[in-house]
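A protein chain is absent from this complex, but the other protein chains hold their places.
Entry: chain A
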Amino acid sequence: MSGGGGSAAEVAAVLVPLPVILPLCAAGLKLVIGARLERVQRFISAAVLLAVLVVSLVLLVTADRHGPQVMDAGGWPPPVGIVLVADRLSALMLVISSAVTLCVLVYSVGQGMADNDEATPLSVFHPSYLVLVAGVSDTFLAGDLFNLYVGFEIMLTASYVLLTIGGTLARIRAGATYAVVSLLSSVLFLTAVGVVYAATGTVTMAELPGRLDDLPHGVGAVIQVVLLGVFGIKAAVFPLAAWLPDSYPTAPAPVTAVFAGLLTKVGVYAMLRTQTLLFPGNRIADVLMVVALLSLLVGILGAVAQTDLKRLLSFTLVSHIGFMVFGIALATPQGVSGAIYYVAHHITVQTTLFLVAGLIERRSGTTDLQSLGGLTSLAPLLAVAFFVPAMNLAGIPPLSGFLGKLGLLRAGIADGGALAYVLVAGATLTSLLTLYALAKAWNLAFWRAPTPEMSVVGTVLDTAEGASPEEGDDGDGDENGAGADGTSGGPGRPSEEGARQPAGDAPDAGGAAAWGRAAGPGPAGGGGGPGRRGRRGKRRAVLPAVRRTTATFGGQEITTSTTLPVSMVGSTVALVVFGLAFTVLAGPMFGLTQRAAGELLARTPYVEAVMQR
């Protein structure tokens, strides 16, 4: 420790590797336990993520007070060994990511319980999710480029598993796109690491600034561009973003939420770190600004064209990455500070919106805006939970989205360049179009009258939850027997059968399987009950209109219900409140991001903390 942090700081330095190690240990433990001991397993996951959150908070406070916390892995000092560094930026990212991952975990536990689908989440989802958290933490804490690469790989390998969980055809297709693109970016990253090592003889980030500054201009620029390309793929910046909307929406809601919130921001974090620490002086600011502008506009125009809520949100994700790249491109203290604030805000809000999309899917069986409708009256809490983060994302004044955008726009105007002004205009236009896209989604899904699909899906699958399948089948058999008797017994019977109808019909609504059985003997029943068959026929005609979704962990069609699980709603609301906290605590938060930006741009605190001990 350079600054003489005292005993508190020394304790904190020991805590630095915990956000990586704890989830990895828990993942190993869970693989051993398998699909048994459900309660214990849920407790382990939640407790570990809670511990990571606490550790991250301690690290943030310590890093803010005593400077960057450094830990040598294996006791080898920096030029040879691997270092883990937690400065203000890393610790802030850790806090946000652990808070978000904890909420998403609680949500996913609720979803698994609601789907009666415990085996897949426990044996596959939880370990992969914990490995993902470890990878994300490792990326934030990595003190050298190669460790950053390893962190990316841990995260990516876990994300391949999470994206293809259940192994349905749609998810394999999405996973293939995602895996191939990510694989290419990883290979490019490894190449970049090789180039850096060949040019400087080190990959320790604290050692690199001095050595990169001595390099010829061209070599440095090549390294910078390759690294930016790699992180651009990860962060889904415009020309490299086409993979994202194709691959994210098919995954289960918690997976999509955490991917959208965290994985792209990991790319932004890496950009922020390398642009400030390794390549000061901002030599390719113009390129970054153009990329940011294109990202903003193309992304939001894509969002406007979508008819599916999840894809719409994916495109806004691509678009809003442009805001952060804009801040990085400015490379002024205000710009970097605005970018950091925006990253924190965007992680939370984007995750919340995807979780709400998952809840909408649970209520109505689809996220297709054309078949949604009337959710304000059907599920008022859901409407509030969607409205607040949506307005936050669009940047309506009192909310944190507005504050983040305002900070960036002010930084852009302070910069004063022509391109910066163009970007300010583009960013304003983008927020307006975001508002348009989200208001469109709001109008279609929440405000118009409920579509026929909404009520039909709700009622049909509600009864499916109430009656067990065996009972439904039995009732069905009796009913058909009575129908056959009625025809043979002559005109005296149909009235009696008519009286029995309601009793037999209720379990009939049990599900598609029951209809399939009833459809066969129905016509043979002759005049048994024309009214009954008519009603059945109508229901069957509605069924194919419902689009098949693959939203559960196992990849089956989701079971919709009017009562949403408490833990899912609770975690979503917690995230909404967490998003609002950025508004309430905007003052201290901006103070922190400004100190973090100052630390990043000064470079010496980081370098000294690692090298001079």
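The criterion applied here is as follows: a residue touches a chain if its C-beta (ideal position, glycine included) is under 8 Å from a C-beta of that chain, and two chains touch if they have at least 3 such contacts; residues count from 1.
Keep this in mind: contacts and distances are computed from a predicted model.
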Hidden chain of the complex, named as in its UniProt record, picked from "Peptide/nickel transport system permease protein", "Acyl carrier protein", "Electron transfer flavoprotein subunit beta/FixA family protein" or "Na(+)/H(+) antiporter subunit C": "Na(+)/H(+) antiporter subunit C"
Residue in contact with the excluded chain [from A:H66, A:H126 or A:R311]: A:R311
Residue, one of A:Q69, A:S97, A:S137 or A:T164, that touches the chain absent here: A:T164
Chain not shown: contacting residue from A:V14, A:L183 or A:V577: A:L183
Positions on chain A contacted by the hidden chain, ascending: 146, 150, 153, 157, 160-161, 164, 167-170, 172-173, 175-177, 179-180, 183-184, 186-187, 190-191, 193-195, 197-198, 203, 245-246, 249, 305-308, 311
